[in-house]
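Starting off with a structure, shown below.
Note that one protein chain of the assembly has been removed; the remaining protein chains are unaltered in position.
Moving on, here comes subunit A:
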Amino acid sequence: MTRFPLIGHATADAVVAWRGGRPVTAGAFLAAVTALAERLPTGGHVLNLRTDRLGFAVGFGAALTRGAISLLPPNDTPEMLRRLGDAYLSLVHLTDSDGLDMVSHRPANVTAFEIPTFPADQVAAIAFTSGSTGEPMPQAKTWGTLARSVRGAGTAMGIPVLGAAGLVGTVPHQHMYGLESVILLALQHGLALHARRPFYPEDISSALGELGSPRILVTTPVHLRTLLADGVRLPKLDFILCATAPLAPQLAIDAEIRLEAPLHEIYGCSETGQLAVRRTRATAEWSCIDGVRLRSDDQGTWASGDFLKGETLLADVIELNGPERFILHGRAADQVNIAGKRSSLAYLNHHLNSIEGVVDGVFVMPDEDTGQGARRLAAFAVAPGLTVETLMHRLRQRIDPAFLPRPLRLVEALPRNATGKLTRDALTRLFNDPRPGK
């Protein structure tokens, strides 16, 4: 069985992460992984809620060491945590304040430097996608799938050429993109990971300033747009990686010119992980990473690959220019992508209609992107006896805030046709009706 190492750093004193302005070496990182692993049970599941990236990476490595599976819930709403608790008994929680490990800033004993390796078929993580039933669908990821896709994507984008670069990411690491393109990209390619997740443009600038050159910024279209609009001065960048939703070509060009660094995008989904990359300024065409192949049939486009299990039907409309090259035409009808977070209308409708007091309800994706800010969903509900505030409060406990409807309108009835269906036209008319719901 093929095995892949936890990290790609060559020596014990190579820098794995920067935390609080100080470097953490590979030796110190591995010592922390070992120390935490000794305190975890063997096997089972770990809910790694650490926001500190170094702490998360230590927890992820320790879980791998013990053969435990890290769960990546789509959100941390109370409802989701309750479901996970029910589904995975004796789930171990790791948090920023659990005190289970201390990363020493002192260089570790160099003679003891040995990087652990894990078999390619060991299940490392479970990501969740929103099924149409309202029940999150687990997607098991083997260590081989994660390591090979991150190595393939990094190589396709030229990351190895940058050497021991520093990496700042603006995305959370508790989902596939963040896990792959922040945590694992840094660990597998021997980069130095900034332990914080900067939020405001000023934070991003100062985080980058704490790293030496070369510097990599991993971000999303929403963050990139605000970063450019803010006009904050950034330290010299050498590479920008953007994902979660396709970037408008003009924004990609603008970013390359103003930030003076090449910008690459990654395409993928929770079911498959990273599949393809492109340098948006140069081409609209995506190139599959090494070992990934696509094919189309009546149902849509299927992805398979050397390190993927079976074939996966992709939720996007894709035009193939070859088995490894394609143009992306947007999402399939039921799919929604709000600020890079994916869900389906069926999933959201299920949650709306399962709220006590809701007789009928529907989420609607407005037609036009306003071009200003992030697009939001709207929703209509028939819920006599409930106020908009109460309904919103209950939705908030069930679904990710990005999908909360704006507006949410209470109506007397939904405009269902004779067969009970809601047509796009009828919903658009309802949406444009200025009468406020009460």
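Assume a residue touches a chain if its C-beta (ideal position, glycine included) is under 8 Å from a C-beta of that chain, and two chains touch if they have at least 3 such contacts; residues count from 1.
Operating definition for what follows: contacts and distances are computed from a predicted model.
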Task = Would you mind picking the UniProt name of the chain not drawn here, from "Cysteine desulfurase IscS", "ABC transporter ATP-binding protein", "Acyl carrier protein" or "Transketolase family protein"?
result = "Acyl carrier protein"
Query = Which of A:198, A:246, A:305 or A:361 sits in contact with the chain that's absent?
reply = A:198
Query = With respect to the chain omitted from the figure, which of A:232, A:251 or A:346 is a touching residue?
reply = A:232
Remark   = Against the hidden chain, subunit A presents residues 198-203, 206, 222-223, 226, 229-230, 232, 339, 370, 373-374, 392-393, 396, 401-402, 404, 406-407, 436
